[in-house]
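For subunit A:
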Amino acid sequence: MQAEQAEASGRPVPAIELRGISKAFGPVQANRDISLTVMPGTIHGIIGENGAGKSTLMSILYGFYRADAGEIFIRGRKTEIHSSLDAIRAGIGMVFQHFKLVPNFTVLENVILGAEDGPLLRPSLAKARGLLRQLAEEYELQVDPDALVEELSVGHQQRVEILKALYREADILILDEPTGVLTPAEADHLFRILKGLKEQGKTIILITHKLREIMAITDTVSVMRRGEMVATVQTAETTPEQLAELMVGRKVLLRVEKTPARPGEVVLEVENLRVTDEDGVERLKGITFELRAGEILGIAGVAGNGQSELLEVLGGITKGEGEVRLAGVPLALSGKGADGQSRRAFGIAHVPEDRQKLGLIMDFFAWENMIFGYHHDPAYQKNALMMDNTAIRRDAEEKMHRYDVRPPNAALQAKAFSGGNQQKIVLAREMSRKPALLLVGQPTRGVDIGAIEFIHQQIIALRDQGAAILLVSVELDEIMSLSDRIAVMFDGRIMGERLPGETDERELGLLMAGVAGEAA
Partner candidate 1 sequence: MDFTTVILVLDSALRLATPLLFACLAGLFSERSGIFDIGLEGKMLASAFFSASVAAFTGSVWLGLLAGMGASIFLALIHGVASITFRGNQLISGVAINFLASGVTVIVGQSWFSLGGRTPQLEGAARFQEITLPFAEALRGVPVIGPIYADLISGHSILVYAGFAAVALSWWVLYRTRFGLRLRAVGENPEAVDTAGISVIGLRYTATIICGALCGLAGTYLATGLAAGFVREMSAGRGFIALAALIFAKWRPGYALLACLLFGLLEAMGNRFQNIDVLGINVPTQFMQALPYILTVVILAGFVGRAIPPRAGGEPYVKER
Partner candidate 2 sequence: EPGLIIDLGGKFDKSFNEAAYNGAQRWVKETGGSYIETELQSEAQREQNMRKMAERGANPIVVLGFANASTLERVAPDYPDTNFAIIDMVVDQPNVLSIVFAEHEGSYLVGMLAGMKTQTKTVGFIGGMDIPLIRKFACGYVQGVKAVDPSIRVIQNMTGTTPAAWNDPVKGAELARAQIAQGADVIYAAAGGTGVGVLQAAADAGIYSIGVDSNQNYMHPGSVLTSMVKRVDNAVYNVFKAGTEGTFKPGFLLMNLANDGVGYALDEYNAALITDEMKAAVEDAKAKIIAGEIKVHDYMSDDSCPVE
């Protein structure tokens, strides 16, 4: 009925229209009376701080969660979406923030899961193989159909998710923070794909924290804050500053303010460092560099080129060979002393890339997490046997205030915090001890811009207090704006070093792609 009206009036029918959607998780009101209209054949961006309710809203649209109230119209028709099956039937596909793939299945198996043609697999697999090849060509979505998903890079896993949606003939595609885990090159590639899809007439909803991306690719953008939809504007008619303000409710600095570095003594010397993984593959093939006090060395590179291994071997998590000296003292790379405890005793702090898997115990309280790794510290012991929980809590609460963790309640479990705040807990723990060397991986992954600003300020403050900082990030922006020196890694080697003022993204991009040296 509505569809007919709209057609009669000559306006195009919205691809999606949400009216009055509300959803509560127990006491948390994740979505409050949200209305949203997305026009067909457009790319519609959604931004908002961590926990604003973006993912929840999209999960409702996809039938993963059930809304407490509200209506959904797809192409003008009121649609009941009770399960993902309903959404798939309505032509909606979704790429979740945390991928929903079966890790030990092949790409092909993941793609056909739930969309098989008959009770036997063989015909489905054959058909999917053909279709996948076709899609790959059409949209630059190349991925080996027989590879195990767990062995793919994150970028490729994402392609599998997109292929899954396209295989189900989705013409409305929702992507939740798709670039959070991608390298710039991968992100560019994704955007090309999205543009291609748009040209085919598909509708795309894109959730992201990166204003640059919003500006670059979307047609329309909606802003969410604390469960509510606060604005929807045409991208062409807005600015990043304005969006940031809408999101956070105050003015945000989008550029990092820092003074030039004043490097001091050499703190870390790494010589011919090698790491071989369990399968016998050499991951680090002889790394050599130096890092001084009061200096940030940014390691750029496409994920999977040895940056993770570099952090892990320096942090004492994995074994390696070669020579590493901290303030002149050699560090054990295998056997006794090659563990996280000893590294911390040396004053090495480590903010791991994967905060949920390594940096935190999700079921522990914030105060327990605040001493994780430092549980031997005499300040936390009451006597030879007992830990001093009162002191630990007090210490934790103080740090949570200082690092603006929200809510500053040390008695909550880590999993109760949003991603950005989880990251702040890890940073508070590792940075507040004034380490001689800070290893930090992907400090702002999945973190909203308000928090990014804060985290960047803290890292620079620590540098200015004289710490040496090794920063690994796949965000070239972040590397460019924070680092005092930039090293680019490719295939387990350092391809070259640059000063941020004397290089640009293009040159770094070439180095990251393995195009070596001065020729670039």
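Note that a contact is a pair of C-beta atoms (placed from the backbone, for glycine too) under 8 Å apart; a residue touches a chain by one contact, two chains touch by 3 or more; residues count from 1.
Per the selection procedure, all candidates are chains of the complex that A comes from, given by their letters.
Note that this is a predicted model, so its numbers are computed, not measured.
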- Query: Which touches subunit A in this complex, 1 or 2?
  - Reply: 1
- Query: For subunit A, which residues count as touching candidate 1 in their complex?
  - Reply: 25, 62-65, 83-89, 94, 96, 100-105, 109-110, 112-116, 118-122, 124, 164, 415
